[in-house]
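One structure follows; several queries about it will come next.
The complex appears here minus one protein chain, its other protein chains still in place.
Residue numbering begins at 1 within each chain, and the chains themselves are lettered A and B in the order written.
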Amino acid sequence: MKKLVLLMVAVSIVCGGIVFAAEDELKIFIWSEYMDEENMPKDFEKATGIKVRLDLYESNEEMMAKLQAGGVNQYDIIVPSDYIMPSLIHLKLIQPLDHSKIPNLKNLGAKFRETSFDPGNKYAVGWQWGTVGLMYRRDRIQDADAKSWAILFDPKRDPGPFYLIDSVREMMGIALLYLGYDFNSTNPKELKAAADLLIQTKKRNTCLGFKGGVGGKNDVVAGAAAAAIVYNGDAIQAIAEDPKNLGFVVPKEGSEIWLDSMCIPAKAPNPDAAHQWINWILEPKVNASLSNYNHFATPNEAAKPYLDKEDLENPGVWPTAEIMETLVFTKDLGKDNRIMDEVWTRVKSH
Amino acid sequence: MRRSHPLITAMALLTMGFLYLPLGAVAVFSVNATRYGLTWRGFTLDWYVKLYHNEFILEAAWNTLVLAVVSTIVATILGTVLAIGMDRFPWGKKTDTFLDLVLHIPVVIPDIILAAALVVAFGLLRVISSLFEPGLFNMIIGHITFQISFVALVVRSRLVSIGRDVEEAARDLFASTPYLLRRVTLPLLLPGIVAGAMLAFTLSLDDFVISFFTAGPESVTLPLFIFAAVRRGVTPQIHALSTLVMLITVILIIGMERFTRK
Partner (left out) sequence: MLWLMVFLVLPGLVLIVVSFASRGAYGQLEWEFTIENYQRLAGFSLFGWTADYIIIVFRSVWVAFVTTAVSVILSYPLCFFICTRAERSRYFWLTLVIIPFWTNMVIRTYAWFLILAPELPLAKLASYVGLIPADAPLYPNAFAVYLGMVSMFLPFVTLPLYSSVERLDWALVEAAQDLYASRVRVFMQAILPQTLPGLSVGVILTFVPAMGMFVVPDLLGGAKYMLVGNLIQQQFGASRDWPFGAAISMGLMILTMISLQLYRRRGKEIKFV
């Protein structure tokens, strides 16, 4: 009797699996609100006939955790940030790309074809790049005050309710920069100082805790927070709808500059569709529509003529040379990655 | 006791209010015509309509249902068998206590421990067979594991209450074991089995922690969906969804009550 039931269950699951696999499907695991989630998949389906399924995450670590817990053969495309690529490659979680299936690769800017973490685009193709900064409500915080991270970290200031960003490298990096240390420091004393700063900040009345970039942005828009640390494109998207009350700035102490790329997990169920997606995204008009929607900067040279002029001139999207000086790429720390995670657990749990 | 001290009545009613305050708020704001913030801007059923068109939600609802139904069926069968086995078979005293202990574990421990154990175990099993990817299959296994205990306990208490007399009488009349089970035990047990099944079903529908740890990309359930959405920022659509879920729960409960009272 038991065996019969188990058999029935197994059969139904297998059947279900077959039904799902029969349709040509592309499973994308990506940051939330990174593209027009309603229309872009539909456009891709119109162009190639492949159905798209989206799954969303809020941070690289979340994505890694899912992959390591078995997601490596459940997604076709992931969009990791630059610093996490060495980990992915080392852990053999992603597969090399077949360049013959991506003729549009030539559209990428030269800088993005020879990145430090993946020369020659062996594993990754640039998706978007951008920065992290402070988004704030202009009716609560003065533009001049927002220009320094001190508005959040200095206990004497009162920015109103604010969120810190729930992402280990970015948050720790910003704290380190504010204290005058290197963004990518692994010195335990410096890390402890940064962690202590974050803990003290978190404990203040006005700090509402940690939230992902998108969540923080949504709260600032809703008026539930006066400031939040967010990704630049998310902020610009929101400001477009309410420029009088919302503002974004990269504070003077500096911040992170990041590059997100598309990769294919090692055991992806449909690598063919994945290559088609990458190639499609690299088309100039498609890429431009992506950037025009999410207001991030694109690594795709050929797409530049099609971008919104407003974006091109907005230092929030395409940073000026001045701001670029203060921006730092997050580096993979190799064996020292572990310290970061321990520090973060400490910050969160204290 | 006929009268109630006014203070007690007041406290009781306040407590009830406390319980319903959050739920009421969700229902109220699900018909509020504003996207952000909570200022009242007029009545609208827009959000409910949008729900209907949202593919993700419909899929999550479907997953939740499938998960609950499949796991309930399997768990009820296994749980009943377990209960009958435990009660009617002459196990030794020591085995009996051990079995009893194991049975109570899923019920009493915090579910996060069970979830963590399952995640780790599945991680290892994945090396053997790719069947153990995070996904519906894992979730069903996880749900069944804790459901079996609940079902078995409910059925067992029913078994105890119906006593052995009827069965012994049947035996005296030369009934064979299959006959005994089919015609005597199971029919008598039916209310208990049904109660156990309903309990298991509701537990599965409601479950969050175990599902959270074992879910895969295609097997999002409603509670998981709501949790992820809430973390990104609460929208009235979520309120609409929640209100619907609450209504369905109410209907299910009232249905259950009517059924068990007959």
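The criterion applied here is as follows: contacts are C-beta pairs under 8 Å (C-beta built on N, C-alpha and C of every residue); 3 or more make two chains touch, one makes a residue touch a chain.
Remember, predicted model here, so these are calculated numbers, not experimental data.
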{"item": "Touching partners, among the displayed chains, of the absent chain", "value": "A, B"}
{"item": "Contacting the left-out chain in the complete assembly, out of A:208, A:229 or A:307", "value": "A:208"}
{"item": "Absent-chain contact - pick from B:19, B:45 or B:169", "value": "B:19"}
{"item": "For chain B, residues in touch with the removed chain", "value": "1-4, 7-9, 11-13, 15-16, 18-23, 25-26, 29, 37-39, 78, 82, 85, 99, 102-106, 108-114, 116-121, 123-124, 141-142, 144-145, 148-149, 153-154, 157, 202, 205-206, 208-209, 212-213, 222-223, 226-227, 230-231, 234, 238, 242, 245-246, 249-250, 252-254, 257"}
{"item": "Residue ranges of chain A at the interface with the undisplayed chain", "value": "2, 59, 61-62, 64-65, 68-69, 87, 90-91, 140, 158, 160-161, 166, 168, 188, 192, 195, 202-203, 205-211, 223-224, 226, 334-339, 341-350"}
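Operating definition for what follows: only the chains that are shown with their structure count from here on.
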{"item": "Whole-Å separation of chain centres (CA-atom averages), chain A against chain B", "value": "36"}
{"item": "Chain B residues within the chain A interface of the complex", "value": "36-37, 70, 73-74, 77-78, 81, 119, 122-123, 126, 130, 132-137, 140, 216-218, 228, 231-233"}
{"item": "Complex contact set, residues of chain A against chain B", "value": "1-2, 5-6, 9, 12-13, 16, 20, 27, 29, 32-33, 53, 55-56, 58, 69-71, 73-75, 211-212, 214-215, 218-219, 221-224"}
